[in-house]
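One protein chain omitted, others in place.
We just call them A and B in the order they show up, numbering each chain from 1.
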Amino acid sequence: MLEVRELRRAFGGFQAVAGVTLRVSRGQVAAIIGPNGAGKTTFFNLITGHLRPDAGVVFLDGRDITGLPPHEVCRRGMGRSFQRTNIFPNLTVFQNVQAALISHRRRGLDLFSRVDGLYRDETEALLVSLGLVDRAGETSRFLSHGAQKQLELGIALASQPRLLLLDEPTAGMSASETRETIMLISRIARDRALTLLFTEHDMEVVFSIAEKITVLHQGRVIADGTPHEVRNDADVRRVYLGERR
Amino acid sequence: MSVLRRIPWALVVVAAALLVPLAGSRFYTFVATEGAILALFAVSLNLLLGYTGLVSFGHAAYFGIGAYTTGLLMKQAGVPFVLAFPAAGVLAAVGALVFGFFCVRLTTIYFAMLTLAFAQIVWAICFKWNAVTGGEQGTPDIPYPDLGWMARLPIAGDLGTSDHFYLLTVVLVAGCLWVLRRIVGSPFGRILTTIRENPERAEFIGVNVRRWQLLAFVIAGAFAGLAGGLFGIFSSGVFPDFAYWPKSSEVLIMTILGGIGYFYGPAVGAVVLLVLNQQVTSHTEYWPLILGTILIVLLFAFPGGIVGALDAAVRRARFRRA
Partner (left out) sequence: MPDASFLFAQVLSGLTAAMFLFLIAAGLSLIFGVLGVLNFAHGSFYMLGAYLAFQFVQWFGHDPASFWWAVVAAAAGIAVLGGFVERFLLRHLYGKDALYQLLFTYALVLVLSDAAKLLWGTQQLSVSRPAALAGSFSLFGAVFPYYSLFIVLLGPAIALAFWLVLTRTQAGRLIRAGALDREMLGALGVNVSGLYTGVFVLGSFLAGLSGALTTPVRAIVPGMDVEIIVEAFIVVVIGGLGSFWGTFLGALIYGQVLSFGILMFPRFSIFSVFALMAVVLILRPWGLLGRPTAT
C-alpha cells in the first residue's frame, strides 16, 4: 500500500530524515517509533505532502505521490490525524464530518444547494461508529480532548482513505481513554479494511496492536520487523535505554 | 420567543425599506440609499473576513473598479444601466481574480499588505489616468438610469427620480444579498468556513485552500463592484477616493462593528456607522477621533459586534427565563 524509498529531508544543515526506506502492506497495522527528534513527524509530513522531500520517492497504492500537495495526497486515498487535535473548532460535530464528506464527494463548488441537511445519513452513520452521534449538534471546541480526537478520526475517515496515518493518537489521554481509543481504532481498521500507520510514544499501545514496527533514530531506520523481532533487537535496546518505557 | 424566530425578518426589513420614500423626506431617502449600498459592500467583505478568515485591507479597490465601470460606461459610452450595472460586477471580478491570484499565496500580514498595495495601485490609476478616469477630479455627472418606466407603477409612480433610484437600489441590493446568503449557506460556503477554522485540516480533507480562497476573493470583489456601480450613480459622479484606503478601512470597521459572525451583521454595522457619521460630522470635525474610540471600545468590549452583543443579551435573557 505504502512504499517509501530513500526519503531525505534536511533543514539548514540538519538532516532530519536521512534515507528512510519503508513498506507497509495492504491491511497491515504498522507503527513507527523512535526517541524524540528521531524524525517521525518530519517523515509523516514528507509523505503527506506538507513538506517536500529533498530526495527519495513515495508510492501510495502503486502511484507516485512524491511532492504532491496535501490536498492531492488526501484525494489519492491517504487520511491523517494530527498530533495536536486538528478540528474545525467553531463548527458543530456534525458540520465537521459533513465538511469532509462534501470535499470528498467533490461538492465543494456547489454554490446554491442548501448545505444544512446534505449527506445527513452518511454523516450520522459515521458519528454512530465513533460514538459521537449524541453530540452531533455541539460546537466541537467544547468537546473533551478525547472526544475531539475521536472527531478528528471521524474527519479523516470521511474522506474514505485506504491508508490512515495517525500521529500520536493517544497523546495526552488517560489510561482508560487510551484503551477506548485503541479499541475504536482497531475496530474501524478491521471494519473498513484500512491500512494503518501510526506513531506513538506509549509502548504498550504499540506492542498491543502493531503487526509491524519500524524504529527510527536520527533520521534513519535502525530496525524493522514484527514486535517480537524489534523487542529483541540489540540496536533498539541500546537506543531506548535511558528513554521512557 | 419562538414566534420571533418565525417572522421572516429579512422580508420585513426590505418591506420597511421600500416604504421610506413615502415619509417624504429627501434626506431619509438619501441616507437610506447610501445605507443599502454600503450594506452590500460590507456583507461582500464579510464573505472574505467572517466566512473565509481572510483580512483584506484593500476591498475598496473593487468598489472603485465597479463605480468607474458603471459610471464611465453610462456617461461616456451611453451604455444603458441594465448592461452597465452587471459590467461593474464582471470587471471587479476580473480585477479580484488578477490581484487575488497573487494575494492568496501569502499569509495573514503579507496578504493584508498586498491587498492594500493593490488597492492603492487602483487608486493611483484612477488618480492619474486623466484621459479615461478624469484624474484627480474624477468624472462628475453620472446620469441616473432610465427610470421612466417607474412612473407607471401604482403608488411609487408619483415619486421623484432619486426615490425611484432608491427603490431600484433596494431591490438590487436585496437580490444581491439573497444570492450571497445562498452562497454562504451552500456546500461551497461550508468549505470556506473550514478554511477559516483550520486551513491545515482543510487541506487534508482534500480542499485546495488557495483555489477556494481565490474564488471567495473573486465573488466578494464582484459584489463589491456591484455596490460600487450603484454608488457612482448615487454620488452623481465617480472619484478616485472610492478606491482610497480609508474607504477600505471604513468598510472593514463597518463589518466588524456589525459583527463578522452573522450574515446580516455587517449590514447593520454599515447603517449604524453611516448614521453615526452623519450625526457626528454635523456637530464636530473630529470624527476620526470618535471613530477610533468606538473601534477601540468595540475591540475590547464587544468583539462580536453589535449583532453579537444583541445575540448574547438575548441568550442571557432566555437563560434566565428558563
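Convention: a contact is a pair of C-beta atoms (placed from the backbone, for glycine too) under 8 Å apart; a residue touches a chain by one contact, two chains touch by 3 or more.
Since the model is a prediction, treat every value here as computed from it, not as a measurement.
S.K.: Could you list, sorted by label, every displayed chain in contact with the chain left out?
M.R.: Every shown chain touched by the left-out chain: B.
S.K.: Just to verify: which one of B:V79, B:I125 or B:V272 makes contact with the chain not shown?
M.R.: Going through B:V79, B:I125 or B:V272 one by one, B:I125 is the residue touching the chain not shown.
S.K.: One chain is left out of this view; which of B:A17, B:M74, B:L252 or B:I306 touches it in the full complex?
M.R.: B:L252
S.K.: Among B:F27, B:W149 or B:F300, which residue is in touch with the absent chain?
M.R.: Selected residue, touching the omitted chain: B:F300.
S.K.: May I ask you to list the residues on chain B that touch the chain which is not drawn?
M.R.: 49, 55, 102, 105-110, 112-114, 117-118, 120-121, 124-125, 127-128, 249, 252-253, 256, 286, 288-289, 291-293, 295-296, 299-300, 303
We adopt the following convention: only the chains that are shown with their structure count from here on.
S.K.: So the centre of each chain is just the mean of its C-alpha atoms; given that, what is the distance between chain A and chain B in Å?
M.R.: 43
S.K.: Can you name the residues of chain B that touch chain A in the complex?
M.R.: 182-183, 185-191, 193-194, 197-198, 200-209, 212, 215
S.K.: For chain A, which residues are in contact with chain B within the complex?
M.R.: 48, 50, 69-71, 74-75, 79-80, 82, 86-91, 95, 98-100, 102-104, 107-116, 118, 155-156, 158-159
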